[in-house]
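With one protein chain withheld, the remaining protein chains of the complex are depicted in position.
By letter and in written order, the chains are A, B, C and D; residue numbering begins at 1 in each of them.
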Amino acid sequence: MSALLEVEGLVKRYRVARGRFVQAVSDVSFSIEAGEVLALVGESGCGKSTIGRCLVQLERRDAGTIRFDGMRIDTLSPRAFRPLRRRIQMVFQDPYGSLNPRLRVEQIIAEPLVHLGWAGDQRAVRARVFELLDLVHLPRTAAERRPHEFSGGQRQRIGIARALAARPDLLVCDEAVSALDVSVKAQIVNLLADLRAELGLAMLFISHDLAIVEQLADRVAVMYLGKLVEIGDTGQILRNPRHPYTRGLIAAVPRIDGVPPQDALLAGEPPDPAAPPAGCRFHGRCPRALPLCTAEEPLLVPAGAGRKAACHYLEPAQQGPRIALSELS
Amino acid sequence: MLGYAIRRIAAAVPVAFCVALLVFALLYLAPGDPAAVMAGDAASPADIEKLRIALGLDRPFLERFLHWLAGLAHGDLGTSVFTGLPVSMLIGQRVLATAMLMLTAMLISGAIGIPAGTLAACRPGGIADRAVLIGGVLGFSVPVFLIGYLLAYLFAYRLGWFAVQGFTSPFVDFVGFLRTIILPAATLAFAYAALIARITRATMLEILAQDHIRTARAKGLDEAYIVIVHGLSNAATPILTIMGMGAAVLLGGAVVTETVFGIPGLGRLTVDAVLRRDYPVIQGVTLFLAFLFVAINLLIDLLCAAIDPRVRQ
Amino acid sequence: MPLLDIQDLHVAFGGLPAIEGLSFALEAGETLALVGESGSGKSVASLAMLGLLPASARVTGAVRLDGIDLLTLPPRERQLRRGRDIAMVFQEPMTSLNPVLSIGRQLIEGLPAADRETRQAARARATDLLAAVGITAPARRLDEYPHQLSGGMRQRVAIAMALAGRPRMIIADEPTTALDVTVQAQIVALLRDLQEATGVALLLISHDLALVRQMARRVVVLYAGRKLEEAPADRLFAHPRHPYSAGLIAAIPRFGAGRGARLAEIPGTAPGLNERGPGCVFAPRCPQAAAICASPPPATGVACHFAGGAA
Amino acid sequence: MSRRGAVPLALGLAILLAMAFLAVAAPLLGGDRDPGLILPAERALGPSFARPFGTDLLGRDLFTRVLYGARVSLLVGLGVALAATAAGTIIGMIAGYVRGLDGVIMRLIDGLMSIPPVLLAVTLMAVMRGSLWNVIAAITLAELPRVARLARASVQTVRGQIFVQAAIVSGAPTTTILLRHILPNIAASLFVQASFIGASAIMLEAVLSFIGAGIPPTIPSWGNIMAEGRSLWQVKPHILAFPALFLCVTVLGVNLVGDALRDRFDPRGA
Partner (left out) sequence: MTVLPDMRRRAVIRGAAAMLGTAVLPSCAPRRDARLLRFSPQADLASLDPIWTTAGVTRTHGFLVYDTLFGLDADFRPQPQMIEGFECGADGRRWTLRLREGLRFHDGAPVRARDCVASLARWSQRDAMGQALFAAADEVTAQGERDIVFRLREPFALLPDALAKVGVNVPFIMPERHALTSPFVQVAEVVGSGPYRFLPDERIVGARAAYARFGGYVPREGGKAAWTSGPKRARFERVEWTVIPDPATASIALRNGEIDWLETPSLDLLPLIAQDRALALPEIDPTGAIAVLRPNHLWPPFDNPAIRRALLRVVRQEPFLAAAGFGPEARRAGVGIFPPGTPLATDAGLDLWDGPPDYARARAEIRAAGYAGEPVVVLGTTDPPILRALAEVGADLLRRCGFAVDYQVMDWNALIQRRARRAHPSEGGWNVFFTHWTGLDLLNPAGHLSLHGNGEAAWFGWPTAPRLEALRQDWMRESDADAQRRIAQAIQLQALIDVPYVPLGQFHMPTACRAELTGLLHGLPLFWNVERAGHA
């Protein structure tokens, strides 16, 4: 059986000035199985959000193919794509900006129902709205209120309810929890995990927070400057990163246990995406960079156990966990 | 910077073309027959028809537009129906008066509006703030000609300090220039100063609330220094931009002010031409003033780019 | 005598309390963290210390620096202490630098008069400062503008600016929040190194417990404008005594916890400025809440009726 | 609601209501005085009990004329505000939403905007026959570009907001997005702008009449009455003063309301 979502050679460019383009996404391929959670991680500007936006056609891809349930969707016109929107929904990062301040919560949540061919009268819509409010643990009285009466976490629940309204198969979560406070973040992460289990949702979970990714995702794809550098099973990648960038990323994660990271910190910052370096895009910051890296771009090649990585000098595969589990003593 | 300037100038070209097209189209639709006016009272219909053909008034729109554009390229704005003189000459004679009037008005308004707006922003709710708010509303609520009459009554009629009409070139007689320019410039400056004060206040309020001002304060810098160096340096771009857009207020106000104060400028030329239905002159002056407006804004954009390094990108 | 001693600080906006009765002290050379979620008043507290709050804010209590109460100082003298005695690094490196002035100009204007005697001296000092915060080609950077720098570089410049006045303490308000993980780690390392090298005291203000854990020796936990707990970092993370501290620490996603590990969550949301009663502000979300929580919690030590007195 | 702005708002609304009342009730208040009745023998009389505002150069009763003038001025203000806002909003929304048309429309709008409003209106009046509707049309066209630009800018700001993207993802068609998500969110600033345009239209009408390129002088607009009184303000100031007073107060009222609303919708706007 083919995957729910298959992305092949996706390219997205933005024009920054007359004749100057930034390749935000450069030849990225991955797939998501039904019910699977794939996390897309990387630093800001690496193109991970752009991929999510291409999937829901908020952006038009410049090259490559996107197949959903075996059907090519990247070539569909906005009109032709609309029936598919029911099946691919999105949760946005900013809980404040993503809800129209002038609409009542009921109207917000019902919007996909109204537009995406939900057959039913007003009563049925209302019943479904209540059902969704229950699902995201909001009181039914919320339906009558307006977004400004809610806190950030509650708004994010409203956003999730809206995304779930039309019973999608794939949910694109674009930094869905990164704007939230710690105590609230935990609530939403747990909610997403529950919903996923309950509804059998597949998710593209876009995040820069490795700790949350670790808890939520089946597989992880690491991006750097528009390129996929490593993809594979979450546990394997986070415990045993084979790409030097993934290693650096992991090393930079602040530890609550106070244990200093084993790896050296990455130096520098990602270069300007409008003028990416030749060869391996990471070579400028790579602790292991060699002459070859400046000349030749590494391909994404199998790196054992369903994993792929794009590096000329992959980190050696290791036995056992490299990273100690945190302890709550 | 040079690259920016070139890009900015290139961007002004289509706008200028649109202005030309609009101005031409507007007056193409004008009723009445310029040939009839030019021929005078005693002309026969045959004379008028001959003149029509001589003026090319019988040809189709596009042909006339292209012909007119070609003339523009050579600085030929046509010929006044009423006086028989080249429009470019009529404009040339009057540019100085209008330019000086606007420049003086800009200086006066800037000298009043920017400090007033800044003071108002420094102490929201304070006296300066109230004054700017009230002055701002009043400045937009009194018609220019009333202000003109009021100033003329007080300073020319009662006190006799200034001349009530005319224009003297500053290059000929500077004292005379001041005598003639101050009242009309002050009249024009009224609404413009209100505009500048308001935009300065609003911009400064916004900028003084920005993070980098907080950074500057945390550095222990003097408040006046912060307001002037950190505040105004950032406010300059929006204020200048609004001043440029607001030049429309000045140009429009000049139409009235020059009539009230008998200044031989472009505004009065427009009024005279409109009242005479002297369409080539209306066309030429409107186009010229619109180009002037585009040019002012172009200059201001370049100035902004010089002040604000981000704009140059 | 502590370097900085804050006693019973209250800040209110339009009659609504943003900070209520905050007291803590910072020793010379120490790193103290003020931890709290959004709306806890931690940034308000730092701005109140420097006198940078808008005029509409009502500030009472005492902020003593070397025994001198900054709040009672005339504005002019307080201004002179900013940057010299207490410097500050802000959260948003994108906006906390003036976009139209060059880096050099912004650095130099903050130098003490002695460092600015000549143009060359000032530039040399500014170059040194940039070098000290790990900026490459510092002399060239002086003539550049903030928008030409990356986020991490800008934050380094901001730190250099904080150091320019040779302060005795730096308040770092969420210094890494707006940065990418890899850069965050660099800035954390930089701050730690600088503190070691210069012995400057650091008041770290953050919502990021992991960051606090890495940097601070002591931690003050703020919630809804009130101090709930103050403790040495090691103790706090090991044995949080206030239910909120405990909940907060538990809610942090732990890297390495493995897939599917469920996060501990604190139900509900923090109260708004107008929802704070005299009782324990955390009570509505507290799993241990009881009737007694409607009365004010102990004023000293851990602010919880069930925490058992002083720390 | 903030206390600041409440007083000006109330004052502004009171002024506008009063003016609207005067305009509507003009025939009643004027009694049997006919605003068009020419009495050369009673030319340019000063205010008196029988003729509270005096008479104009043709001996017509100024009080009645000023009251009837309120109709014209308010009609011009309201008409232009509505027409310019409606047309400008439609143009702005098309430009702001249909990428392909944006360039062309905005160049034309920029071109139109480069001609100062007074000049554009005067030029249009030179082309058209002087009538009330033509004056409204000319001022509308002169004010149009400002609304169109504001509408476009607002549309672009709002359409960039995430809730609009969320609506797209929710499958909302373009019309729904424009009418339900974008229009209500730009309505406030358009409304504020409309009030300023109304004020500026009333002013522009006066200026056009002053120049002699406005509404036919037989129609008693404030601008016309002032234009008539301008030649002798030194000796018969009442002809200029009464309509001027009404004009300034009305424009002040509109501006006060506009300012107050703006402060409410966007406290930092200018």
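Here, a residue touches a chain if its C-beta (ideal position, glycine included) is under 8 Å from a C-beta of that chain, and two chains touch if they have at least 3 such contacts.
As the structure is a computational prediction, the values presented were derived from the model and not from experiment.
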item: Among shown chains, those touching the left-out chain; value: B, D
item: Contacting the left-out chain in the complete assembly, out of B:17, B:61, B:157 or B:225; value: B:157
item: Residues in chain D touching the chain absent from view; value: 38, 40-41, 43-44, 57-59, 129-130, 212-213, 216-218, 227-228, 230-236
item: Absent chain, residues of chain B that touch it; value: 32-33, 36-37, 39-43, 47, 75, 80, 82-85, 88-90, 92-94, 149, 152, 156-157, 160-161, 163-166, 169, 171-176, 179, 259-262, 264, 268-269, 271-272, 275-277
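Throughout what follows, only the chains that are shown with their structure count from here on.
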item: Subassemblies held together by touching, chain B left out; value: one piece
item: Chain A and chain C: spacing of chain centres that average the CA atoms, whole Å; value: 31
item: Chain B and chain C: spacing of chain centres that average the CA atoms, whole Å; value: 51
item: Pairs of chains satisfying the touch condition; value: A-C, A-D, B-C, B-D
item: Chain B-facing residues of chain C, complex; value: 47, 50, 52, 79-84, 87-88, 90, 92, 95-101, 109-110, 145, 147-148, 158, 161, 164-165
item: Of chain B, residues touching chain D in the complex; value: 14-19, 21-23, 26-27, 29-31, 125, 133, 136-138, 140-146, 149, 153, 157, 198-199, 201-203, 205-206, 242, 247-249, 251-253, 255-256, 259, 270-271, 273-275, 277, 279, 282, 286, 289-291, 293-294
item: In the complex with chain A, residue positions of chain D that touch it; value: 161-173, 176, 180-181, 184-185
